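Comments concern the structure below.
One protein chain omitted, others in place.
Moving on to subunit A:
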C-alpha cells in the first residue's frame, strides 16, 4: 500500500494518464475479443453443422380474448426460433376468414391481433386453432363465450368500486376490531400474531402456486418459472434490507410491512378479478366478492396485531388500510385493461416475496416481544393462532373457488 502511494507520488504527472490509458486498454481488449468472436461466428457459421433441415421451432401463446358483436379477437404472442407466419385459422374445426393486425410474419416475442368475424354462441364453448405456414397448430379454448365488457369511465368506476369492496372495506372492517383486541393478554397477543403468520403463510402458498400457474400460461420467452423465483427472492431480500435498516421492525413499521405484503397480494387478486372482467366475467358472482371480503377481514386483524401495545393516530390506520386494500383497485384496472398472464405472475411473485418477509418479521417480533425467544413459537396460543389463521383463510378461500 505504501509502496503504491510512494510510486504515485513520485510520478505525479505521467502516472494518472498512463493508468487511465491502461484501464482503457483493459476495457477495450475484452470488447475486441468479443467483437472477434462475433465476427468468427458470423463468418464461419459453426451452427450450420447442427442444421438438419428441421422446421423452425414454433410457439404461440394466447394472451387476450375479446368477444364482441363483430366476432372474436385474440391477441397472440409468437415465441418461435424464427418469425412465425399464421396461414389459416380454424374455429370449432372449420376454416374461418380472419384478419391479422399487424399483418405478415410475427417476429419472436411480438404480438398480433387476430380478428375472426365468427358468430359465437353465448354461454357455449368454442375452440380456436391457429395453423401456421408449416402446418403447426396452436389451440385456444374459450370455455364459456360471453361478451367482453367494453371499457369506459363507468366500467372503470364500477371496477374501482368492486376493488374497494374486495380490498379496502374488509381490511378496514378487520381493523375495527382493534379496540376490542387491545385488552388481550400475553396469550391473546401470541394468538393474534400467530394468526397473522398463519394467514400470511396461506397467502404465500396461494400466491406462489398461482404465480407458477400463470407463468405456465405465459409465452416461453418470459421464462415464467425463473421469473417467479427471481421476482419473489428479489422482493423478499429488498424488503428485508429496507425493513432492517433501523433494526428489526415493530409497531407501526411492522404493521406497514404487513400492509405492504398484503397490498401486493391484493394487487395480484385484483389482477385476477380484472382478468375475469376482461374474459367476460362469466360467473363473477356475489360469492366471489363475499369470499374475498371475508378473506380480507382477517388481513385487517393481522395488520392491527403489532399495534396493540401502541396507540397510533387514526390516520395511520387509514393509511395502512389504503396500503393493504387499495392495490386491489389498481390490480382490477390493470387486469381488465391490459391483462397478460406474465404480468399477473410477476405481481403475484413480488407479493409472495413481500409476504415471506412479513412472515419472518412477525415471527421475529413474536419471539422477542416478551423475551421468550423460540419457546414463544411453540406456546399453545401460538399454535392455536397459526392453525386458526390457516384454517380460516383456507375456509374463506373455498368461497372464491369453483
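To be clear about the criterion, a contact is a pair of C-beta atoms (placed from the backbone, for glycine too) under 8 Å apart; a residue touches a chain by one contact, two chains touch by 3 or more; residues count from 1.
The criterion applied here is as follows: contacts and distances are computed from a predicted model.
S.K.: Out of "Fe2+-enterobactin ABC transporter substrate-binding protein", "NADH-quinone oxidoreductase subunit K", "Copper-containing nitrite reductase" or "SUF system NifU family Fe-S cluster assembly protein", flag the one the UniProt entry gives for the chain missing from this complex.
M.R.: "Copper-containing nitrite reductase"
S.K.: Write down which of A:60, A:106, A:272 or A:334 is the residue touching the left-out chain.
M.R.: The single option touching the absent chain is A:272.
S.K.: Just to verify: which one of A:208, A:344 or A:357 makes contact with the chain not shown?
M.R.: Residue touching the absent chain, from the options given: A:344.
S.K.: Taking the full complex into account, what residues of subunit A touch the chain not shown?
M.R.: Within subunit A, the residues that touch the unshown chain are 65, 69-71, 85-90, 93-98, 117-120, 122-123, 131-137, 141-144, 146-147, 149, 154-155, 158-159, 161-162, 209-210, 213-214, 217, 269, 271-273, 275-277, 279-289, 339, 341, 344, 399-402.
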